[in-house]
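Comments concern the structure below.
The full complex has more chains than appear here; those shown keep their coordinates.
Note that the chains take the letters A and B in the order they are written out, and that residue 1 is the start of every chain.
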Amino acid sequence: MGKQGGDSTSLINSQGLRLDGRRFDELRPVSIEVGVLKNADGSAYIQFGKNKIMAAVYGPKEVHPKHSALADRSLLRCRYHMSPFSTEERKNPAPSRREIEISKVIREALEPALILEDYPRTAIDVFVEVLQSDGGSRCAGINAASVALADAGINMRDLVCACAAGKIAGQIVLDIDDTEDKEGQADLPIAIMPTSNRVTLFQLDGQLSNEEFSKAFNLALEGCKSLYQMQREALIRKYFGKDGNEAGEQ
Amino acid sequence: MSAVKKVLVVEQLKRTQMNELLGRGKRLDGRSLLDMRDLSVTTNVVEKAEGSARVKLGNTEVIAGVKVSLGTPFPDTPDKGLLVVSAEVLPLASPYAEPGPPDERSIELARVVDRGIRESGMIDVSKLVLEVGKHVYAVFADVSVLNVDGNLFDSTSYAVVAALLTTKIPKYEISPSGEPVKSEEMIPLPITTVPISVTMAKIGDYLIVDPTSEEEAVMDARITLVSDDKGNICAGQKGEPGFLSIDQILLASQICKSKGEEVRAIINKEVERAIGVPKQ
């Protein structure tokens, strides 16, 4: 977040439109394809603005080493990783501290939706690979991972859908992108289980007054609901739809 | 840290008891839901460091030290000084901590504490610059956790905040040949606000502040919110594999401010004692 926000008013023009022409409550273009990888038990590819992210699920499967298995449920593991070419400057392929933290919060965002008790003594691996990054890659990754888990046939209480709101040029807006993230004043990514309004991811970077906080939080909730529709449509396309055979193509 | 959960497996049996207590507004150690434990903050405990503080929050005990050196700014922020927060849960702090590189819990701890300080703008990093693009102050705040009994996020954050508030750094002049030259004068860091972290645990339907290890062992989820002294919320993090309701999030945003003011007063008092002037 650029706290000073000096000339950040230019992030919203006189018509109230953002740099890429979006209104304050508008999502970037999103597309989700299900079942795009042959080897994975479940997979999904999401384009979310300029984010291009592949998610894949392996499991339930045997745990190695065995002593890390849990007697009463499956061990959920998650790796969020950025390919070296996904960022403005080449990223070192070794996991950064940021990637390790995001892997943890993604895992904890997905876990409440999974019925892990159905698979004791197994492991479920979720891999989120960022091929091209833009603002909001953790939310995009959760959306893809959630669909990939469904594609893998893992028993779930609900999907998990994620979206951020933020503050740029003094205004609360939905789904901030990379430029808005860097020049803006706050970013509030959340994830929910949409049928029960349970909040499974919540993070905040940047300053919000109490009023702004409620406004941003509610706007992000709306964004999550939109994502939920897109996730459902993607799954329907794969399992019932005519577009299913295009999965994996861009 | 990874074993904070495991340590109390047997105590999962206390969950029923705890829930019943919480329903009556009480906790195992007698506190009510929104009571913090006794907080003691002592600054200048490591004289060799430019700033330091020891924090005891109940039985949780941490020590923060600030070291300041000159460095080169990042290429994309040539006009900003460097601020790096790290934390290690020392193996002597708990039967479950282990030596080795930081695990995901230690990394999350350090990053969330860092975020609260960074996003609040506590330190005006644009004033840590001696020469744009070349010479800036590099401020390293490191925390050693000495005894774990829950709520490392807040105790670590308080220690870093108190250490930064009492840090004195040497003033530098740029010589005619462009090299920074240390002067005798010691100056404080450019402080703009005092961010306070408040961490709440969700157990069943209840939200409690400042959880102990015993409470963390049975909590469903954790939420940390940081507020500055103008009442803005400036950082947040939900953790652990459970969820919060929408109302709980909004409730947490209220609690963080009221409890934040309590804690800010305690820290400010110690800082005044130590440096003799009210900050801000």
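As a working rule, a contact is a pair of C-beta atoms (placed from the backbone, for glycine too) under 8 Å apart; a residue touches a chain by one contact, two chains touch by 3 or more.
Here the structure is a predicted model, which is why all the values come from computation and not from measurement.
Counting every protein chain in the structure file, not just the single copies shown, gives the formula A x3, B x3.
Just so it is clear, only the chains that are shown with their structure count from here on.
By the touch criterion stated above, subunit A contacts subunit B in their complex at residues 1, 3-4, 76, 97-98, 100-101, 103-105, 107-108, 111-112, 188, 193, 197-210, 213-214, 217, 221. In the complex of the two chains, the subunit B residues touching subunit A come out as 104-105, 107-108, 110-111, 115, 119-121, 126, 223, 225, 228, 231-246, 248-250, 253-254, 257.
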